[in-house]
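Step one of this worksheet: look at the structure below.
As you look at this complex, bear in mind that one protein chain is not there, while each of the others sits in place.
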Amino acid sequence: MEWLFFALFALVALVGSAGVVLSRNAVHSALFLLLNFVAIALLYILLGAQFLAMAQIMVYAGAVVVLFIFVVMLIGNDTIDDFVARERPVLRVIAGILVAVFAAALVYVSFWAPNGRPNGAPTFGAVESVGELLFTRYLLPFELASVILLAAMIGAIILAARTKPPVGRPED
Amino acid sequence: MDWMGLLVIPVVKGAIILLLLLTATAYLTLFERKLLGRFQVRLGPNRAGPYGLLQPLADAVKLFFKEEVVPHHVDKPVYLLAPLLTLVPALALFAVVPLGPSVHLFGREIPLSMGDVNVAVLYILAIGSVGTYGVMLAGWASNNNYSLLGAMRTSAQMISYELPMGLFVVSLILLSGTMSVTQIVEQGRPWWAWLWLWLGFPFFFITVLAETNRSPFDFPETENELIAGYQIEYGGFKFAIFYVSEYLHMITTGGVVATLFFGGWKGPFVDRFPLLGVVYLALKILAILFLFIWVRASVPRVRYDQLMRFGWKVLLPLSLLYLGITALLVVFLL
Amino acid sequence: MAIKELVEGGVAITQAMGVTFKHLLQKPITVQSPDWEPIAVYPRFRGRHELRRYENGLERCIGCQLCEASCPTGAIYVEAAENDPENPVSPGERYAKVYEINLLRCIFCGACQDACPTEAIVLGHNYTLANYDRRDFLLTKEELLNPPEPNVIIRAEE
Partner (left out) sequence: MPLEQVLDTPTAVSYTPDYEGERAVVETLRQRFPDAVLATEEFRGDQVVTVRADRLLDVARFLRDDPELRFNYLVDVTSYDRLHLGETPRFATVYQLHSMPYNRRLRLLVPVPNDTNPVVPSVVELWPGANWMEREIYDLMGIRFQGHPDLRRILLPHNWDGHPLRKDYPLGSEPVPFSVNWSEPEFQDLGRQVLKPELPLENVPRGMDPEKYIVVNMGPQHPSTHGVLRLIVELEGERIKQVVPDLGFLHSGFEKQAENIRYKDFVYYTDRMDYTQAMNNNLGYVLAVEKLLGIEVPPRARVIRVIMSELQRLAAHLLWLGTHSMDLAGSGLALLMYAFREREEILDIFEMVSGARLTTSYIQIGGVWKDVPPAFERRVRDFIAYMPARIDDYERMLTRNPIWRHRTIGVGKITAEQAIAMSVTGPVLRSTGVPYDLRRVRPYCGYEEYDFDVITATDGDAYARYMVRMGEMRQSLRIIEQALDRLPDGPYKAGPKVSPPPRELLDTSMEALIHHFKLFTEGIKPPRGQVYHSIENQKGEFGIFLMSDGSNKPYRTHVRGPSFVNLQILDLMSRDHLVADLITNIGSIDIVLGEVDR
């Protein structure tokens, strides 16, 4: 029974990722990405990692893709089409490199990497284990990531603050 | 395989809950119109059936038999997908709300909730955050300046208010020590914990109003500015889905609030008559819905930029402060 | 400062909610017209036109066409004719052979009833004037002489 669900969700994830790259419309791409994220979240649930699944939906579906769509809505579709059309040769080279890298990764994972469920299966993906790992083994990357995010946030605030403050009631 | 436990019971339970939920939604529209009418010293709908009880049916029939129009300038797949994307999260949210304690039926113990996930609180937040899509995509796919403005407002609003809401919920998790909604309801709390919880309730309620797009934060629609915002190009059945989702969202959020802050199904004599729990929960939800409508009758709408400023400059610091104090309380008192 | 504002705002909103709650307990002001309750109007209410008669059954209208002349929109049409002395329609020399009012043009200003020297044309109390056909808005003399009973309560002026 489990493999049936796995096959289903994996297929959906694949269709989703194919849709991301194949659709010409940026919002459609983002929607396919959403589909992909949801499918992957479901795969996490199959693995018993409910917390990861929820985090996946909350962070990626609830925030990241929303922001993608928000940006696309703000700048409009046309600009993206122009961008693609104009810079196609460069993009092809970059895309080629990326495809090569990912293909190599895929081949490595499929044939040489350790397979199956990670060890410590019962607590895998539970809140406690994730929290513990984050604050012990992966403390440095965790802190680095937060510093980078903080820097990005400050940068965004500075960029945004350049525009006029909203009129209406003067600031208290 | 335990077909009974795995398939039949959840399906039957789901069907019953769905039916109840949809009926409740239909009557919530009547409840709101009646109540709003009384707040405005008028009667509200009273022509369809006794006391207007058939009004939801009349509305439904009207909306079902309307011509289905798809304007030629819309992005058709997304345009059609958007109403569903609002409906599904609103429905899914209710799955983790425990309706009452377990009942014994046909020699089985049946918990009165769809699923008892141990990360239910996170589930609520996650599903709530997905609810943005319907509105946002509806606004974008309609290809209309007004709906686009509505969609942009909504997405910004929902993202902003999810943060303080999430932080309040985190405080709650700290206080309860669990992420399972069933356990949050069932475990006892010391009196100071209740008091502290209720102190934070008004602010949490504000974030809930913003998340459900209720007045005074009803920006996506803002009939006075953006006419109907994201719904402007929708009519008939598709509009009905938006309409139902909105009210469904109110009920499910009411259920979540009642569960998290007011002890869910708990009340006197529940241990002897488990089904009484459902009644208590319904009453608590009703009280919260009353509050929703009361606020709507009483205050003007906040302006969009002020809403954002309030969210980021007042609610977010407040929720952080609340979280900090909760942590201290938990460490020293629990 | 911010906290003071927050508290004051909370108090003000609570006050506003208090006002609405007070009204929740009051009796609704809705008048369920026309199905269950009639509308109360004052005697001077200017509704659908009526032509009056004297006690003895003679028509008050003497066909002087003053109403037609005073109408600012030209909604009245009067055609006068000589009374048959044997069988008079009205007490004067002449009477209105044709008397029509086009309600689609009428603005219910009451100039006709002010102008009428014999108080023949008056604006009655009927306000339910909706119809399905434009022709039905053309009030003939017959309809004016036999007005329908309006579903209203007349309020006291005293």
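Here the chain labels run A, B and C in written order, and each chain numbers its own residues starting at 1.
Note that in this section a residue touches a chain if its C-beta (ideal position, glycine included) is under 8 Å from a C-beta of that chain, and two chains touch if they have at least 3 such contacts.
Worth saying up front: this structure is predicted, and the values here are computed from it rather than measured.
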{"item": "Residue in contact with the excluded chain [from B:Tyr146, B:Phe168, B:Tyr230 or B:Tyr243]", "value": "B:Tyr146"}
{"item": "Touch with the omitted chain, as defined above, among B:Leu21, B:Leu84 or B:Val299", "value": "B:Val299"}
{"item": "Touch criterion as defined above, residue of B:Phe39, B:Tyr79, B:Phe262 or B:Tyr280 at the omitted chain", "value": "B:Phe39"}
{"item": "In chain C, positions touching the absent partner", "value": "5, 8-9, 12-13, 15-16, 18-20, 23, 29, 41-42, 44-46, 66, 69-70, 72-75, 77, 79, 98, 100, 102, 104-105, 107-111, 114-115, 117, 119, 123, 133-135, 138, 140, 155-158"}
{"item": "Sites on chain B contacted by the missing partner chain, in the whole complex", "value": "36, 39-42, 145-146, 148-149, 153, 215-216, 218, 221-227, 293, 296-306"}
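In the analysis below, only the chains that are shown with their structure count from here on.
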{"item": "Computed distance of Cα centres, chain B from chain A, in Å", "value": "27"}
{"item": "Gap in Å, rounded to a whole number, between the CA centres of chain C and chain A", "value": "70"}
{"item": "Approximate Å spacing (C-alpha centroids) for the pair chain B, chain C", "value": "50"}
{"item": "Overlap residues in chain C, where contacts from two or more other chains coincide", "value": "2"}
{"item": "Residues of chain B engaged with two or more neighbouring chains", "value": "none"}
{"item": "In the complex, chain A residues that touch chain B", "value": "25, 27-28, 31, 34, 50-51, 54-55, 57-58, 61-63, 66-67, 69-70, 73-74, 127, 166, 168-169"}
{"item": "Chain B contact footprint on chain C (complex, rising order)", "value": "2, 6, 10, 13, 16-17, 19-21, 23-24, 26-30, 32"}
{"item": "Interfacial residue positions of chain B with respect to chain C in the complex", "value": "35, 37-43, 46, 202, 294-295, 297-299, 314"}
